[in-house]
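The complex is shown incomplete by one protein chain, all other protein chains being positioned as in the whole.
Right after this comes chain A.
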Amino acid sequence: MADDVLFEFLHMEMVSHIYKDQASRGEMEKDRATCVSTLEGMGFRVGQGLIERFTKDSPSFKDDLDVMKFICKDFWINVFRKQIDNLRTNHQGTYVLQDNKFALLTQFSNGKQYLEEAPKYLAYSCGLVRGALSNLGMDCVVTAEVSLMPSCESLLSSSSSSFIIYHHTTPNITDTTEMF
C-alpha cells in the first residue's frame, strides 16, 4: 500500500531538515541535543492528539499495565501497522518495549554501518510514546536503544529496537536528550 510509505518518507525528510537547519547556523557541538529535542517535542504533541482520538471509544484503563498493553497493541498497530513484539517490566515502573522490525528503520541497511545515525530516527517516536502516555496520566521518560544485528541468515529481520519507559510514581523531570 502506497500510503504507508508516505509517512516514512516524510519522517526521513523531517529529520534531515531539522539537522540541516541547525547545521546552517554553525556551532556543530550542541546541535545534536537541540535537534533531538525538537524532534522529540514534535512527537510529543502528535502523541497527545493521537491518543485522544484512539481512546475516544475505549473504556477507561484499569492500571498502568493496562495502559502499556494498549500502547503495545492498539496504538502501535495504528501508528506503525504492527504490534510490539515483546513487553517486559520490572513491575516497579520500568517497561521495555521491543520491536523487532521497527517501521521507521526498515529502510536502513542491515549491519552496524548506520548504528550511530539511528537515534535521530527514533527521537520522534520516543516523543510520540511520551506524549501518548502523558495524556493518559503517566509521566514518563522514554528512551530508545537500537542494536542492529548483522543478517547472517537471509531470513532474519535485521533491526531490533527497544523502547525503554521509566515511569516513576513521583514526577521525574529528566531531559531525555542526554540519553542519546
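Couple of notes before you dig in:
Everything below uses one rule, namely that contacts are C-beta pairs under 8 Å (C-beta built on N, C-alpha and C of every residue); 3 or more make two chains touch, one makes a residue touch a chain; residues count from 1.
Please note the rule applied: contacts and distances are computed from a predicted model.
Taken from the listed names "Trafficking protein particle complex subunit 2-like protein", "EARP and GARP complex-interacting protein 1", "Cytosolic iron-sulfur assembly component 2B" or "FA complementation group F", the protein name that UniProt assigns to the chain not shown is "Trafficking protein particle complex subunit 2-like protein". Of the listed positions A:C35, A:I51 or A:A144, the one in contact with the omitted chain in the full complex is A:I51. On the side of chain A, touch with the chain left out of the figure occurs at residues 45, 48-53, 55-56, 58-62, 135-137.
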